[in-house]
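Of the protein chains in this complex, one is absent; all others appear in place.
Moving on, here comes chain A:
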Amino acid sequence: MAPHTEQLTRPAVRLRGLTRSFEGRTVLDDIDLDLPAGQFTALLGHSGSGKSTLLRAVAGIDHGVAGSGTLTAPEKVSVVFQDSRLLPWRRVLPNVLLGLDGADAEERGRQALFEVGLGGRERAWPSELSGGEAQRAALARSLVREPELLLADEPFGALDALTRIKMHALLRELWERHRPSVLLVTHDVDEAVVLADRVLVLSRGRIEVDLMVDREGPHSHGEYRARLLQALGVTDTGAGAPGPPLRP
């Protein structure tokens, strides 16, 4: 595959021999992985493949899960979940500021809301937001903490197709501006190829495929897509075959 242009110095996330199991069933099996600082990585896998388990391990919220291995991650980590997880009893701005203090917190919160296109909605209740708006607010909540690592667990899974496209553009734009390392867990191959610079496929507890996506390179979206679908064991008749992608 095309080599990644940016040479990255120290890894933001480093996994060595990471193993996790639920009731004797091994979900993550001795995984070694480095995520370079500033890289946008997508983690693909079938449901139940352990991709969320890996993300939760990196986030440090896998209480009570048996496992071993070493794991280093940056100090400032933000997580975006599949649901926006806004506290229904707080307005949007206080939700964005959850766990944040300091004199300039409020100003930063407003700025983050403005960046995700929710400027002026500071005083709205979460129940007044649409699904896409709520997820934007969740993005603002994770951004405002200026994370070195952004973990996203199928953040667009519950959105409609049109909103999802807009959110893809927004996430990519935010990443380009702030440059955190991103680990995006998804089961959507297109989403992974559109957004990420590197795509991992998790299967049977191991990383089966580690693919660099070079948008400037000779390979088309369709080729990456076909390669990843094949790795996931999905036979896609027609659309995945080499040739012009459906939507160039």
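One rule holds for everything that comes next: a residue touches a chain if its C-beta (ideal position, glycine included) is under 8 Å from a C-beta of that chain, and two chains touch if they have at least 3 such contacts; residues count from 1.
Basically, contacts and distances are computed from a predicted model.
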From "Quinol:cytochrome c oxidoreductase membrane protein", "ABC transporter permease", "Multicomponent Na+:H+ antiporter subunit E" or "Succinate dehydrogenase / fumarate reductase iron-sulfur subunit", the hidden chain's UniProt protein name: "ABC transporter permease"
Residue among A:78, A:135 or A:186 touching the omitted chain: A:78
Touch with the omitted chain, as defined above, among A:24, A:64 or A:88: A:88
Contacting the left-out chain in the complete assembly, out of A:37, A:59 or A:229: A:59
Residues in chain A touching the chain absent from view: 59-61, 77-79, 81, 83, 85, 87-90, 98-100, 125, 127-128, 141, 145
